[in-house]
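Let me give you the structure first, and then I'll get to my questions.
With one protein chain held back, the other chains of the complex are shown just where they sit.
Then we have chain A:
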Amino acid sequence: MPSTGDQKIDDAADVRNYFLKLLEQDRDLSSGIAAIKTLLMILEKKQFDTIHILHTTMRDAVAAMRNTDLSIAAVVSGGELFCRFITLSLDDKHMEECRQIMLHRGKIFLTKLLNSRNVIAQQAKKFVNDGCRVLTHSRSRVVLKALISAAKNKEFHVYVTQGGPDNSGAQMVSDLEKAGISSTLILDSATGYVMESVDFVMVGAEAVVESGGIINRIGTFTMGLCAREMKKPFYVLAESFKFTRLYPLNQRDLPDEYKYSRKHLVDVSKVHPQVDYTPPAYITLLFTDLGILTPSAVSDELIKLYM
């Protein structure tokens, strides 16, 4: 049926536009949160006759959002978490009643997630000591927040890698300087050089996978390897909506849509991956809004949810 097909494409475009507009309005918004906000909007605006329709609509919306040029890791995990949470609320109530409950829950869920960065910053700031030197990779909003909240009563120095290909490390340095934190921008290739002079590494993550490892901007794995070799603690800061049901075994095992932008997916032999996978063995601790976790505790959390 061509008519329903067209309808679907229109919907997809709407969803995508709404999603992108959210991200444009607030530069500090994580794509995962934007995805959840979009799904919540759909839940509010649309009428559903059955749970099945609701499910397909949600799945289509997530697919539409995956179809952007942004990194999709957080969109996938956020969307999946939201869909999971919808199925958990299934009762033998009337559909409309169900929808109201879901909406209510969704909003609470969202407020909690919006607070997660603060929670993480509070935990992580205790690990930043006076006079220490921190190495971080490119720009991460949660790392920035943690460092700023630690800087209220401590002085320390931050080394920031440029974070190619889009060099958002420069933005990180100017953000840090604005907050009065002394920082140095270094080349991605200087990771090994500065490692001996830092006290610990603190990075963000695009996704936390089932093994307790992370998927993050390319170069994170290199940093993890260097940190392990020089016996420096490697801390990861990540909100819990980034927990993903994925178990990569190595770099090649990562799905292509995580690694390459959409326009390159046709032929990936000549392009550079945008993310890499850091196995749990290289991670000392993960700071999440669920508490300070060891990598082995991550799978526990995921099992509890998806059992």
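What we mean here is this: a residue touches a chain if its C-beta (ideal position, glycine included) is under 8 Å from a C-beta of that chain, and two chains touch if they have at least 3 such contacts; residues count from 1.
Methods note: contacts and distances are computed from a predicted model.
Here one chain is missing from view; checked against "Decaprenyl diphosphate synthase subunit 2", "Large ribosomal subunit protein bL17m", "Chromosome loss- protein" or "Translation initiation factor eIF2B subunit beta", UniProt names that protein "Translation initiation factor eIF2B subunit beta".
From the options A:Phe48, A:Phe127 or A:Tyr159, the residue with contact to the chain not on display is A:Phe127. Note on the undisplayed chain: of the listed residues A:Asp188, A:Glu210, A:Asp276 or A:Glu301, the one touching it is A:Glu301. In the complete complex, the hidden chain is touched by one of A:Lys46, A:Arg59 or A:Lys112, namely A:Lys112.
Among A:Tyr18, A:Phe48, A:Tyr159 or A:Phe243, the one in contact with the hidden chain is A:Phe243.
Contact between chain A and the absent chain runs through residues 81, 84-85, 88-89, 101, 104-105, 108-109, 111-112, 126-127, 129, 132, 199, 240, 243, 284-285, 289-294, 296-297, 300-302, 304-305.
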